[in-house]
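Omission of a single protein chain aside, the complex is shown with its protein chains in their original locations.
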Amino acid sequence: MPLLSSVFEPGFFSNGPTQSALTIGGVVAVVSGVVGVFTVARGQSFAGHSLSDIGTAGGSAAFLVGMAPLYGFIVMNVMAAGVMELIGIRRPRGRDLATGIVLGAALGLAALFLYLDTTTSSTTGATVTVLFGSIFTLDPTTVPVVAVLGIVALGCVLALFRPLILSSISPDLATVRGVSVRLVGVGYLIALALAVSLSSITVGAILSTALLIGPAATALHLTNRTGPAILMAAVIGAVETWLGILLAYDSYYWFAGSHGLPVSFFIVLIVFVVYLTVQTTVRLSQRTRGYAGRSSAT
Amino acid sequence: MPATIREGSDTLNVEDVTVRLAGRTILDDVTLHVRPGELTGLIGSNGAGKTTLLRVILGLTPTSSGRVLINGRPRSRRSGLIGYVPQQITLDPDMPLRARDLVGLGLDGQRLGLPLPSSKRRRQVDEILEAVDATRFADARVGLLSGGEQQRILIAHALISRPKLLLLDEPLANLDLRSEQEVVEVLGRVAHSQGIGVLISTHDMNPLLPVMDRVAYIAAGRLASGSTADVVSSEALSKLYGRHVDVIHIHGRVIVVAGPEGIPLHHLGPEPVARVV
Partner (left out) sequence: MFESFMIDAWEAGTLVAVVAGVVGFFTVLRGSAFAAHAIPNSAFAGAAGASLIGVNPIGGLAAFSLLGAMTIGALSRRARRDVATALAIVMLLALGALFLSLTTEYAPEIFSLLFGEVLGVSTSELLPTAVIGALCILGVLLLYRPLMVSSVIPDVAEAQGVSNQQMEIAFLVVIALATTMAVPVVGALLIFSLLIGPAAAARSITSRPSVALVLSVVIALLTVWLAIALSYWTNLPIGFFVGSMGAFAYAAGRGWAAVANRRLRQASPTSRDAVLG
């Protein structure tokens, strides 16, 4: 069918790198979406953004020593998330300042490592890979690693589902109910660090927030219930990612095969547009219905 | 009901509890009894020690001396017999949680893994929502509820596991008049018709007067408890504060005022605390 072949340029599904990209992209989007629902619900969007920026230092350091950036991201993100949790990252002004300073130091370090990357190693494109992702050039052996890490992250969140909600509402209340707030905090941290690291390798460290909060925030406009929210966030994230990969693949053909447009750009664009559309539509429909959306929107 | 209550069947016994933190005595030899079916107001200004006392009862703050008994037994970590409504919970409008979901978490919020839907659970949630008159907004997002509605949901959350003791920390703060009355009415019903011991901490006892059975008045870490008539009097409170205090009753309301300087405190005996139980 001519329509189908113009949407899916030749070789899309049989292309090796594309298959890896679709698989990894899917897993990453699902994990980010699920963890992201809790991040947004806890009001930690800015902290999530800072976390991935701080991870830049880790990814570029890993690149320097010849390790896959993924592992650098994980180490750096786990450490940074741990520190943030210790000093408490829920909204107050002074924390924004301290977080910003750490962010600056980490980005400075990233500048250093990336510079050393380009001067010492023969591989080019460290900057672009670390900052904006490289989903098409990921080593296929990364796929099982991503899958396992994704399962670990999802497992943490799903196992701690109810205690996490309780401790997000009120740590005191949770403690009285017998929840170990500390344990829950650690579990969530690990899931967050993993989610941010995984999305850093697909869309890049400084863009990874889009996958973390975009689909989640979109889902939160569509439902009031936790279960459906995380399901929707996962599905929306996956579809947006796949669409982005498809468009990036197709873009090669728009320029007669000389070069394509960055995947991360497409994914972020789709996440942004979908969010704005849903948000505006929901707001408009609430206004015409005449109340401030107190009952379930679905 | 009071005639048949005996000492051993108290819901809550706080006995000679002292709490010292960073060199300061926050609670000084505090004794308090809450009986099933009775609503006790823990009255005191900010900083008097109300929240600390509640935290001691909940096991969140350790005591320097004294003990706490729930239903006659020393409190253990997962008492499960205490329902708690903390002060000032800000529910994020982004949190995807309906009112009925929050209430449901009162049953199993501490369990790991994903919840399985069950009709029994749904029935329990519906019943308790009915009891606090919250059925109307059961499906609304918790972060979008009004102050009074949120309080009722939190009360339902605390009650659904059928506790014997219900503790509320400043539940009426920042509520408009109507919400205040709604919450007070619910609390009165909970205590009197469900036989639960209810302890409410507040800095203003007036909204509670219609439903309050007993008063526990706390000032600078010392506590005097008893009936409203006994405790909320110029004499008893002056003794508690250690300085002259006037209690004025007007139009069914109570106003506690610090007396002018220079008035002698002639009823201050060797005991600094009035224990009128």
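List of remarks:
To keep things simple, chains are lettered A and B as they appear, and every chain counts its residues starting from 1.
We take it that a residue touches a chain if its C-beta (ideal position, glycine included) is under 8 Å from a C-beta of that chain, and two chains touch if they have at least 3 such contacts.
All values reported here derive from a predicted model rather than from experimental measurement.
In the complete assembly, the contact with the undisplayed chain comes from A:Tyr275, out of A:Phe73, A:Tyr188, A:Tyr249 or A:Tyr275.
Taking the complete complex into account, A:Val40 is the one of A:Ala21, A:Val40, A:Leu64 or A:Val184 that touches the chain left out. From the options A:Gly150, A:Pro163, A:Gly214 or A:Gly237, the residue with contact to the unseen chain in the full assembly is A:Gly214.
Although one chain is not displayed, its contacts with chain A can still be listed: residues 40, 43, 45-46, 49, 53, 93, 96-112, 114-115, 118, 124-125, 127-128, 131-132, 204, 206-207, 209-210, 213-214, 217, 259, 261-262, 264-265, 268-269, 271-272, 275-276, 279.
Here is the rule we go by: only the chains that are shown with their structure count from here on.
Across the interface of their complex, chain B is touched by residues 37, 40-43, 158-163, 165-166, 168-170, 172-179, 217, 219-220, 223-229, 292-296 of chain A.
For chain B in complex with chain A, the touching residues are 58-60, 77-78, 80, 82, 84, 86, 89, 91-92, 94-98, 101-102, 105, 108-115, 137, 139-141, 144-145.
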